[in-house]
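A protein chain is absent from this complex, but the other protein chains hold their places.
Labels for the chains are A, B and C, by order of writing; each one numbers its residues from 1.
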């Protein structure tokens, strides 16, 4: 056996290093898994208590329209119908995403194709600043600016889905934009040059080639934006009005899952139905965020750019 | 309409939308800073808050915010770094990795109040950490981790694969390659990510109300013993941060100057976040220039 | 493209000392059932330059990258790679040692974002060489061997990214040979370089062949005929012909090789 042969057969400093590296990074990921499992278990167990300990019918919970967990209805059953909040949460989420998407894509296109240099230099900080503004501040601006404007334009109290949508629009804009920028940047440059070389105008290239090639990732961006909107609490709570009523139009006070949760969690007694019911709302939020993520994964898998 | 006209029109339209976004930001910044700036004074920044009379400042809240930020980063950065390395360098492309990714994403979209209560019941009560900066920092770690992991992983991903190959082709271990070659190259991106996530920590309120608490006991800035209960360095003391202060002053504040305190605090918060952003950019650019030899 | 009988081949075993040989090497990328490389059995003579030629997708790079286990994470490799009487394609073998002895230079120059000196010393330090004197010595020798010393000796602390493409590639070679490997694998090292840099590189390679066994992948047939003493022709994942370079280019045995080297291909 020669020297080299021996070296080849025995572990070296490098192999030890790699074991150390693996241990470090694996234990980090293990710690995170523990964190996630603990919080998921925590929310799930509390959220399910409404159904398991208090024997609330799941179907009634999802479709009932009366939310008043502290008191009983005519049949002596607790009033825990979460439908108005579910509907409102979805409405503000979808509406704000619908409004934000064109703006986000416009900003992204501006940064990637129309004015890549100055656009990025100037708009990148704009986007990051929008992320940086705390939701408390968004909420107060919503309360002191958006709500009065809506009240003056449409009457009523001003609080409602419209106000929530406007506030959330600004809040999800940066999320969607930065992901849309990534999506557009991922389209290989030769897609653009090939299209332009064929005589297409910039708009035709953007519309027919870029947006189409980037579509799966753009969709992903929108869904991430929706996930953010769905989970936002403090800002929405201040402008939505917090009345657990089925929304009849865009300007009557209503309530989202998060706003109800934030408003009432401190006032309920742990272990009682009103408290458990709120945790069930949190569970819905958790499940929805799971659904959004699975959706993203599904779209991502189907739409990978093959190159 | 000819294609060229459409093209021009579409460009105008895109520019118009961009303009609106910029105007929204300018309006937000303007609104916050213009209404807050007149209330910011040296006195405001350096005197303690008052619970019922006018003229209170935000000295302790400001310090608490910064201290909490540092503690949160000390806890979350190493975890995020290790996990990001795992995800970008070690993880295979399989269901397990995708499960972990989904779990991390779910973590980032949890409503803060839920995380706050979880932190309250588990850390404050169960682990006897009490209302403390430490509890708050752990709770904030939950939000910060997904952001940090995503940005670190992104920065590692942006390092060309040829650098990895160069490293291991020299007989270096993967770990040495990551530490010595990939991380330095990813450093500007990682730093930017940290600073941007710092903005989020700085602005978080709901999760802190139940963990770091919403009262600021008088701090002794001359006591450097971190185990003394009045020391400003004690991580086991309750602490109200600037964002929580804004929330409290606006919701339950009884001081006559609540409005101006809130406006001033918001402006301070935004200015600090602005500084973070510009800092991140400047540091990132500088490091990038150094590394590429000024090219 | 004309369909050739891929199982018809002509493979010689070079006389003299063999530095590295493969036996029935098969490579599958990812989970793909379709092998990118099948049954490659070649022997590489010590202190000679061997060229691997073939069209894009012929499997020559795949084969080369398997030789120092660079494909470990992206592909499964079956078969034997014999080096110093050891099958280095075994999971038991210390892969880091393999790569120390079998160095590799890539298609695109990939210097680290460090100074020129650090590019060379980084791996040396990791390997446990800490003596400053020795480090300095190795930097100088390897840069000289890679014919880069005269151009950079005054700028050793400058970032390697500030060098030209050709210089970067020679730095990458210097970085590899500073580890004192046995064998040097080069994966189309000149493809990103201009003709002048390429010519310089070829001269360097010929110099290096005095001390190292070199295996080079190239799609440039002139380059193969200029620098190598043995040449292997790859086609669609099969080794079709392996012989002395002169024989391959002037009197190949197999029709496919003939068509390829004369340009009547595809």
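Annotations
What we mean here is this: a contact is a pair of C-beta atoms (placed from the backbone, for glycine too) under 8 Å apart; a residue touches a chain by one contact, two chains touch by 3 or more.
Basically, contacts and distances are computed from a predicted model.
The unshown chain of the complex is recorded in UniProt as "Phosphate-binding protein", chosen from "Phosphate-binding protein", "Lipid kinase", "Heme exporter protein C" or "Cytochrome C oxidase subunit IV".
Among the residues B:81, B:159 or B:205, only B:81 touches the chain that is left out of the figure. Only one of A:70, A:102, A:116 or A:188 touches the absent chain when the whole complex is considered: A:70. For the chain left out of this panel, the touching residue among B:111, B:213 or B:284 is B:213. Residue A:159 is the one among A:146, A:159 or A:173 that touches the chain not shown. Considering the complete assembly, subunit A touches the hidden chain via residues 24, 27-28, 31, 68-71, 143-144, 147-148, 151, 156-159, 238, 241-245, 253, 255, 262-272, 274-275.
Residue positions on subunit B in contact with the hidden chain: 51-53, 73-79, 81-82, 120, 123, 125, 127-131, 134, 138, 141, 179, 183-184, 187, 209-210, 213-215, 217-218, 227, 229, 235-236, 238, 248-254, 258, 287, 290-291, in rising order.
FYI, only the chains that are shown with their structure count from here on.
Note on connectivity: the fewest steps through touching chains from subunit A to subunit C is 1. Centre-to-centre, using mean CA coordinates, subunit B is 47 Å away from subunit C.
Shared interface positions of subunit B, i.e. residues touching 2 or more other chains, are given as 171-173, 176. Residue numbers of subunit C whose C-beta contacts span two or more other chains: 96-98, 101, 126-127. The touching residues of subunit C, when paired with subunit A in their complex, are 83-86, 88, 92-94, 96-98, 101, 126-128, 182. Subunit A meets subunit B in the complex at residues 13-15, 17-18, 20-22, 24-29, 31-33, 35-36, 38-40, 42-43, 102-103, 106-107, 109-110, 114, 119, 123, 125-126, 128-137, 140-141, 145, 170, 173, 200-204, 206-207, 227-228, 230-234, 258, 261-262, 265, 282, 285-286, 289-290, 292-294, 296-297.
Touching subunit C in their complex are the following residues of subunit A: 2, 4-5, 7-15, 18.
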